[in-house]
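Below are the structure tokens for one structure; questions will follow.
With one protein chain removed, the remaining protein chains of the complex are shown where they sit.
Chain naming follows the written order as A and B, and within any one chain the residues start at number 1.
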Amino acid sequence: MENDKDVLEVRNLKINFNTYAGTVKAIRDVSFDLRKGETLAIVGESGSGKTVTTRSIMGLNSPNAVIDSGTIMFKGQDLLKKSRKQMDQIRGRDIAEIFQDPMTSLDPTMKIGKQIAEPLIIHKGMKREKAYAQALEMMKLVGIENAEQRINNYPHQFSGGMRQRIVIAIALVNYPEILIADEPTTALDVTIQAQILDLMKELQAKTNTSIIFITHDLGVVAGMADRVAVMYAGKIVEYGTVDEIFYNPKHPYTWGLLNSMPTMDTSGTELPSIPGTPPDLLDPPVGDAFAARNKYALKIDTEKQPPFFKVSDTHYAATWLLDPRAPKVTPPAPIIERQKHYAELVHEELNKSKGNHVEEQEEQL
Amino acid sequence: MAKYLGKRIFYIILTLFIVTTITFFLMKLMPGTPLTNQAKLTPTQIHQIYKQYGLDKPVWQQYLVYLGGVIHGNFGTSFQFSNQPVSYLISSRLGPSLIIGGQGMVLGVLAGLIVGAVGAIKANTWVDTSATIISILFISIPSFVLAVLLQYYLGLKLRLFPIADWGGFMYTVLPTLALAASPLAETARFMRTEMVDVLSSDYIELAKAKGLNKVGIIYHHALRNSLIPVVTIIGPLAVNIMTGSMVVENIFSIPGIGEQFVKSILTNDYPTIMGLTIVYSAMLCVVLLITDIVYGLIDPRIRINK
Partner (left out) sequence: MADNAKQTSADDFTPIAGADRAKLDDEKIATPSLTFLQDSWRRLRKNKAAMIALVLLIILFILAFFSFIFETHNPNATNPNLANLPPKIPGIDINGFNGTIEQSGERINAYAQAHAGNHFYILGTDYLGRDLFSRILYGTRISLEIALIASFFDLAFGVVYGITSGWIGGRVDTLMQRIIEIMLSIPNLVVMVLLILVLKPGMTAIILSIAITSWINMARLVRAQTLELKNQEFILAARTLGESSWKIAFKHLLPNLSSVIIINLMFTIPTAIFFEAFLSYIGIGISAPQASLGTLINDGQKNFQFLPYQMWYPAIVLSVLMIAFNILGDGLRDALDPKSRE
């Protein structure tokens, strides 16, 4: 998997938190790559470790977080070994982040022009006028009307959606290699959500930035991501292209996630949900962390953690169900539907040469 | 803005009117008369004095006369100080009080801001602990104890400053220090809480994500946002200073209104007590008004909405 196109390689990351109750093993051996210009979605419930992972890429984990092991390679250098000063130089220039709540993530007492220009002044040593001119450009780019006047406004004079556009402008003003978007639309109205997602896609096309998109909302992922990593209890349990995860999921947890997402076909009474709650990471289970909530659990799930089984070159899943010795299980009906659909897709794809299937699927979703 | 100011000034006048009224009638309820402390007087003499002060008229008439006087800045005549007008007594003593009070406030708030900010930046380290200890000590040790200790050790023993009296900057140092303690502690406490709050806010997180270093974050984002709310405690601090000045001026024999107030209390000099009550309330109202205006000027969220 390692190739020149990777901008970020995370390997065997383990992070613990020291709390009064003991050591919480928040990230338990996570590895993934981020390629140039792609969008990688990290999906999971709250507490699954999505945010902790990205915080450590930014070097912004809370003081009681301890990096147990692992490397985060960016441009041939391990970010985990960088000093705070070196990280200050990378943050906002090479790697930028958008936060969840635009209502609180802008400084209430600073004009937004200055807030957007700040990264330019810090990292490029730009003079005020030049930085403001560029900030103005950026404001136009993210779709803020009357940018010339509004550059001197304060955050409270903007709506939530507009503020998130400003946050995006701040993040992208230096054209970073990597943009981390931590649930950037969760706090917004549904209609605004779509606008922000469109804006991000549009800007990504222009800037060729790689995006790590964190969300618990699979619906957002489908339209946004190229690849998807599903996290559960501090581990990645399945990863693959967006098609593979949506139409040929292998891990029972991914099945659960997909089943609990409403689609156009959803009919009838109730949206299924995954029973139970994630395990406590103070004392994580020896075996598969999902076993307790998994109705397909095998005996071995309680004894050993499953390794990654290869499904395709791009698709891996960590579940014992993929072991050759495991009994054949029948996934829930909707998943079978999805798999059938996937088979058709692959078939079509074989027939057409390499088509732009991503767009096609969007229409079908 | 003009409308807001007009409204506020109306409320201040209303407040002062109520204060004047309440004080006047409370004073009428006083058990002692101004003559209690005097040598024995014949009934004719008493009657004469009553007439001189207008005390022989019905209470409501006295009230109207007094109210009319207050509007013109006339608070009547002092019972104790050789028939001096109260207004003269107060105005001649206002200067020293304002000087040490102002100095104490400025010194206390500035030092408090530094102590509080350092405590927040170094939160949960020994620096923070020391800052907390300083503010707890200064909040807890009463001003009159602190003043006596300062007077004895810095004045009498080390002879660094004059121990009492009034006559130039050196005379103001010890009283200023004694008065500054309480605002220092209160400001430090408030500032620390505010700044810890600000430092854990989302926009500081975004500033970190921008790549701002620690100094930049504190200077550009944290300080301003935690300084703004500090303005709101200036009013209560002014009250502390006024309270403190009553004993501090006494201990250092400063000819200010605080010392006068205590003296008047102990000698039942009602007109002076009433006059000073009104003056204290007026000063507090003005301080509150100014801090509210300043708060509106420096906080963009309030400024625009007005």
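We take it that a residue touches a chain if its C-beta (ideal position, glycine included) is under 8 Å from a C-beta of that chain, and two chains touch if they have at least 3 such contacts.
Since the model is a prediction, treat every value here as computed from it, not as a measurement.
Of the candidate positions A:L257, A:L298, A:V311 or A:I335, contact with the hidden chain is made by A:L298.
Only one residue from A:V66, A:A205 or A:L282 touches the chain missing from this view: A:L282. In the full complex, subunit B contacts the hidden chain through residues 11-12, 14-15, 18-19, 22-23, 26, 29-31, 123-124, 132, 136-137, 139-142, 144-145, 148, 152, 156, 193, 196-197, 235, 239, 242-243, 246-247, 250-251, 261-262, 265-266, 268, 273, 276-277, 280-281, 284-285, 288. Panel shows subunit A; residues 20-22, 275-277, 279-280, 282-283, 291-293, 296-304, 307-308, 320, 323, 325-327, 329 of it touch the chain omitted from the view.
Quick note on the criterion: only the chains that are shown with their structure count from here on.
Distance between subunit A and subunit B, defined via averaged C-alpha coordinates, is recorded as 56 Å. Per the touch definition, subunit A reaches subunit B in the complex via residues 58, 60, 85, 88-93, 96-97, 99, 101, 104-110, 118-119, 122-123, 154, 156-157, 167, 170-171. Those residues of subunit B that touch subunit A in the shared complex are 201-203, 205-213, 216, 220-221, 224-225, 228, 299-301, 304.
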